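Missing here is one protein chain; the remaining ones are kept as they sit in the complex.
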Amino acid sequence: MANLVFYYGAMNSGKTTGLLQDAYNLEERNLKVAVLKPEIDTKGERKIVSRLGISREVDHLLKKTEHPLQLVKENYLECKRLYVDEAQFLEPFQVEEFSDIAHRLQIQVYCYGLRTDFLTHGFPGSIRLLELADRLEELETICPCGEKARFVARFINHKMQTEGNQVLIDQKEGVSYLSLCAKCYQNAKEEDPKTLKLIQKSLYPTQK
Amino acid sequence: MANLVFYYGAMNSGKTTGLLQDAYNLEERNLKVAVLKPEIDTKGERKIVSRLGISREVDHLLKKTEHPLQLVKENYLECKRLYVDEAQFLEPFQVEEFSDIAHRLQIQVYCYGLRTDFLTHGFPGSIRLLELADRLEELETICPCGEKARFVARFINHKMQTEGNQVLIDQKEGVSYLSLCAKCYQNAKEEDPKTLKLIQKSLYPTQK
Amino acid sequence: MANLVFYYGAMNSGKTTGLLQDAYNLEERNLKVAVLKPEIDTKGERKIVSRLGISREVDHLLKKTEHPLQLVKENYLECKRLYVDEAQFLEPFQVEEFSDIAHRLQIQVYCYGLRTDFLTHGFPGSIRLLELADRLEELETICPCGEKARFVARFINHKMQTEGNQVLIDQKEGVSYLSLCAKCYQNAKEEDPKTLKLIQKSLYPTQK
Partner (left out) sequence: MANLVFYYGAMNSGKTTGLLQDAYNLEERNLKVAVLKPEIDTKGERKIVSRLGISREVDHLLKKTEHPLQLVKENYLECKRLYVDEAQFLEPFQVEEFSDIAHRLQIQVYCYGLRTDFLTHGFPGSIRLLELADRLEELETICPCGEKARFVARFINHKMQTEGNQVLIDQKEGVSYLSLCAKCYQNAKEEDPKTLKLIQKSLYPTQK
């Protein structure tokens, strides 16, 4: 039985590496796969790039209004597995169609994406995945304090943000993201000096 | 490190049995626990009852406007673990406070609840838990077809409902719930006769 | 695809409750199941009993030389799921046949048992399950110190044992078992007074 899996994590948890490794495993066994990505994410355009230095061209950029079920029926029926990178940017109706693709077309769908935004709330796509996915798998990453990181904090010019648009790509000047554990996230919001210092050192390692 | 865990499942996945077993394990080792429940759930009132026939009095019924952090500081600081049954009925701010209780007071919090309602959408409490919990653990149950069940369908007088209030306790006359796999849920919505027959047999076994 | 699952845990992790709840879930949906148990375990004879007070008659006591594949072909082909309680006492060849039952007869097999003995070594049955099971699922329990328990310690007349037969049922006079975390297990072996005191209090709560 094929199903829909959501590999979720904070920033820098190795989501793209996980996707690329799994796609590699299947292709090595002569099994066809396709890699999709919502168009909203302009980072790297048609390429998905892992911080480890490996990359791959996506097979299709999915528009906000595009129907995955139709797309797959027309182009990817012979695939054993479909991958969606940056899946938090999917529209809810697209997540529903990926669930249909798994259960009706019997094609395995692996979605990789962020669980929550910089204010700890889900993206529309990730909420629908958390509701519908047959399996939820966490990809772990680490807080500068050494604990498991859960949350993503946004910084603009060294300052943690507590409001703003949900989507803001980190290639904008001065914008950075950092994954934090629940405790450091809370401490940073309350401007605890020790936590802020740890964060600065982690975000801007070359500065004094 | 204490953390916040969400044990989620469909109807009849053994959530209450899981809670009762875990609480038993701790008390057997002389460790204090407390069991809370949102007041909205009137089934059994102050009692939580497992279908296997075991039950337990809750320690506290949590009002919609009540602050868990305050409550725990005043009453349950010596507890090793807190349990919340029917956690889908928590208010989002209460989930946030349970996360604080775990990370600031270092008391483990185990929330047991439904992932989604009868229309496959999260309850406000379960969405906040899916966003914030340090660990998401699925409790499995089974569809009448034999597959793993993910979704909950609501029936009134033998008819599957596709609209209605999110909350409707199954002690109302004629109201029943049944956990279904993604495929049977979809088939039932489309009134596939074979699926409907399987469901009727499962819901109303004594009828011809 | 049916498969072989090993639910492993230390003593008092709720293995039997888990088995009974899952069997209940299936029977409630009119799906047939069977519960087996290796004959070596004489505790309760044909009954499996959970510490929560629920129990069930086993369908078959499996002899040391009996072939599960043959047994299932002759008696349980219409079952959707088979359960084995105290699965650590299975013979390795029997575990191999349960794997065949899952993959060749397409009947789901859930084995519940101890991971390791009182000296931290696997039983022949649990080692074969750890090697062959399609899914390994831990059932957690707790150490008197409050940490997750991993190991099982044997006590005879209040004294922790560091040698002895692998199998010794705890209904023998003076024999008790206690699940401990890695640290307390090691401390107890080294006769750390604080740990021994905690253990005594947990094992013999009514004594001064």
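Points to keep in mind about this one:
So that you can tell them apart, the chains are marked A, B and C in the order they are listed, and the count of residues begins at 1 in each.
Operating definition for what follows: a residue touches a chain if its C-beta (ideal position, glycine included) is under 8 Å from a C-beta of that chain, and two chains touch if they have at least 3 such contacts.
Not measured: the values here are computed from a predicted model.
For the omitted chain, the shown partners it touches in the full complex are A, C.
Contact with the chain that does not appear here is found for just one residue of A:22, A:39 or A:192, A:22.
Within the full complex, the residue among A:54, A:77 or A:169 touching the omitted chain is A:54. Interface with the hidden chain, as seen from chain A, comprises residues 12-14, 17-18, 20-22, 24-26, 28-31, 50-54, 80, 140-144, 146, 201-202, 205.
Chain C meets the missing chain through residues 1, 3, 99-100, 102-104, 115-116, 120-122, 127, 130-132, 134-136, 138, 147-148, 150, 181-183, 186.
Definition applied: only the chains that are shown with their structure count from here on.
Hopping across touching chains, the smallest step count from chain A to chain C is 2.
Residues touching across the chain A-chain B interface largely coincide between the two copies, over half of the numbers being common to both.
Between chain A and chain C, the centres computed from C-alpha atoms are 39 Å apart.
Taking each chain's centre as the average of its CA atoms, chain A and chain B sit 28 Å apart. Not a single residue position of chain C touches two or more of the other chains.
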